[in-house]
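What you see is the complex with one protein chain gone and the rest in place.
For clarity, chains are labelled A, B and C in written order, and residue numbers in each chain start from 1.
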Amino acid sequence: MTAAQLTLVQIDNYGPWTVTPEPRREMDLQTLQSRLFADIAQYIGNRGGYVFFTRFDNMVAVTNGLDRRDHELLQESVGNRYPVTVSLGVGVDEVPIDALETATERVQAAGSAQSSDRSEALAGEFHDGDPTDEDVHIAHFDVNDATGKYTDRLNEFDSFINIEQGYASLMKYMREEHGALSFFVGGDNVIAACPDLSHDDYMGAIDHVAADADVQLKVGVGSGATPHEAGFAAKHALEDCRYEGTLVEFA
Amino acid sequence: MTAAQLTLVQIDNYGPWTVTPEPRREMDLQTLQSRLFADIAQYIGNRGGYVFFTRFDNMVAVTNGLDRRDHELLQESVGNRYPVTVSLGVGVDEVPIDALETATERVQAAGSAQSSDRSEALAGEFHDGDPTDEDVHIAHFDVNDATGKYTDRLNEFDSFINIEQGYASLMKYMREEHGALSFFVGGDNVIAACPDLSHDDYMGAIDHVAADADVQLKVGVGSGATPHEAGFAAKHALEDCRYEGTLVEFA
Amino acid sequence: MTAAQLTLVQIDNYGPWTVTPEPRREMDLQTLQSRLFADIAQYIGNRGGYVFFTRFDNMVAVTNGLDRRDHELLQESVGNRYPVTVSLGVGVDEVPIDALETATERVQAAGSAQSSDRSEALAGEFHDGDPTDEDVHIAHFDVNDATGKYTDRLNEFDSFINIEQGYASLMKYMREEHGALSFFVGGDNVIAACPDLSHDDYMGAIDHVAADADVQLKVGVGSGATPHEAGFAAKHALEDCRYEGTLVEFA
Partner (left out) sequence: MTAAQLTLVQIDNYGPWTVTPEPRREMDLQTLQSRLFADIAQYIGNRGGYVFFTRFDNMVAVTNGLDRRDHELLQESVGNRYPVTVSLGVGVDEVPIDALETATERVQAAGSAQSSDRSEALAGEFHDGDPTDEDVHIAHFDVNDATGKYTDRLNEFDSFINIEQGYASLMKYMREEHGALSFFVGGDNVIAACPDLSHDDYMGAIDHVAADADVQLKVGVGSGATPHEAGFAAKHALEDCRYEGTLVEFA
């Protein structure tokens, strides 16, 4: 049975900070945000987890394999090296959106995202019991022949619009139908943290996006004790789609 | 008259590299992409330009103020420090999408994004003549009370869906109606490189997104010789919206 | 009984790379080196280890708490994100220099530092058995009132010469007398991985540097199962020196 551990990473009081005492240089903010994400990606990633940049001031991570102490140390290290701090909320559930609901509530309970009183809150529940190979399900989507259809043919913004409309359609469908969380991760790739779904469920999502946004996706699916294990299997399954010419492959 | 200089930054042969000899760890790819973007943001940003991560393997920059030599040096520095190289295309036009069209064609003409033969192409036309305060128009949108309506109330993914659907709607409208390029830059912020647009044009965009995606935007608009100057003025104008309770302000 | 695990991190074939096809920009090399060190510092540091930049193309780490799998993953992650790869050798001994001797021999046995044939070698012996609080001894030295005597009074280079001559004297003495490895870590700080030494041993070192280089040091000493535990205790002991006006304090 799936038991996804989700962590919400929220920068404390970030909005006000970006305009105090006056608006800060946009490219400095972009640099700060993307480097903070990169650091967290390394920290969580080399412990087997996955993190997604989402809105950058709020990031969503799948953290099976990381315990409370790992979360505390991440918080301490960010605080030591950045001009901002982060609060962390953690939840565990069979359905990713429900785990994130818990995680978010814990952070919200500690104070507003724009409160100067809240700093480095850490609250939530961690996966206990032994990890199993069914704890995490990852689906890795990409666009069929995106380079041939878009990148090498259209201007970059029109390519991007196509990818983006496909993503907007997929993220909404997967969340509403399955409580799955889908994240654009660059290029033509979307990675989703899912409950245990069937071949037909994935075909349903692909059909929906083809009809709704006219973008043709394919998907590889894997499961494992950690996001890295599940996601690595999903990547291999997606390679199988490429060689077999299929739209859905399970590892 | 607007004269936006747009640069397409495209990683050479990135797709194949990410799966050779077998798929690379996802969090290493995320780290590489976001740090490369951060470095380019610093380089272009402290010369007065703006860059947007777009799809990460393809980034779009507004580079008024940067000449051919600046572009060559960026290419050299990336090549010295990363396991990948970048090709650059440059175009100038009154309408941003047309400038990017030229920029993209130049890169495409040098070879496919997935060709191992193309490496560090640099081609295009640079802004010549004296810069003027009307060269670049930047619009900075954000969502009205996003913290109160979304971040402090919904789980993070549902907040993100709202922001994302608003963005998907805005990016498409602004491109189709005005040839403007809109980029999500984190939080609830979207920055657009625009031609010279009127108050009514911006109200039209805001109304469209409210009707289409049920997201209430406001916008500050600035112009200048460089993206930083235009964007900084836009940020101040957006602060004016906040204090005045208005939806559109020009610097 | 002390059981320090030392890791040599050596960039593969770095010298030739820096001048191929022609010399690379010095500031790009400096950036590459210091960011690679920073990444390794985060990776090893948040697992309880310490790494020192030494010559940058060769770094020395105290890695009690990191096993073979941790070393493999570090190697993989560097290879995924940098234009260079690293080889790793590991050794364990009561005396740090002997552990490093083993670690170095393992890397040397795999090929020359300037051989294009060697890539990502990993060899050595890891600490087995249960960790104990006596495994690692760390001494944290600093210069008495460096700000008052040097930084606020001399030009920066003359301040630096004083610190550097003190360091050159200390590193040689500690290695020759005790097989300890001393590393300059910035400011007026030197951190040493030591065998189990007495109060008199440390006083001997301080007296030697005072006589040989006319620099007045003090030192805090700690021990623990990992470098972080030992080093953190040493920092607190050094704070005790500061408040007590003493030259040697044990945690």
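Everything below uses one rule, namely that a contact is a pair of C-beta atoms (placed from the backbone, for glycine too) under 8 Å apart; a residue touches a chain by one contact, two chains touch by 3 or more.
Keep in mind the model is a prediction, meaning the values are calculated, not measured.
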Option touching the unshown chain, where C:D188, C:D201 or C:E249 are the choices: C:D188
Touch list for subunit A against the chain that is not drawn: 24-25, 28-29, 31-32, 35, 76-77, 80-83
Residues of subunit B in contact with the chain not shown: 39, 42-43, 46, 73-74, 77
Missing-partner contacts on subunit C, residue numbers: 8, 10, 14-15, 19, 22-23, 25-31, 33-35, 37-38, 41-42, 44-46, 49-51, 53-58, 60, 97, 100-101, 103-105, 108, 112-114, 147, 151-161, 163-165, 167-168, 171-172, 175, 181, 185-188, 191, 228, 231-232, 235-236, 239
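The definition used in the following text is that only the chains that are shown with their structure count from here on.
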Chain pair bearing the highest count of C-beta contacts: A-B
Chain centre separation in whole Å, for subunit B relative to subunit A (CA means): 22
Distance from the mean Cα position of subunit C to that of subunit B, given in whole angstrom: 43
Mean-CA-position distance for subunit C and subunit A (Å): 37
Residues of subunit B touching at least two other chains: 25, 28-29, 31, 35
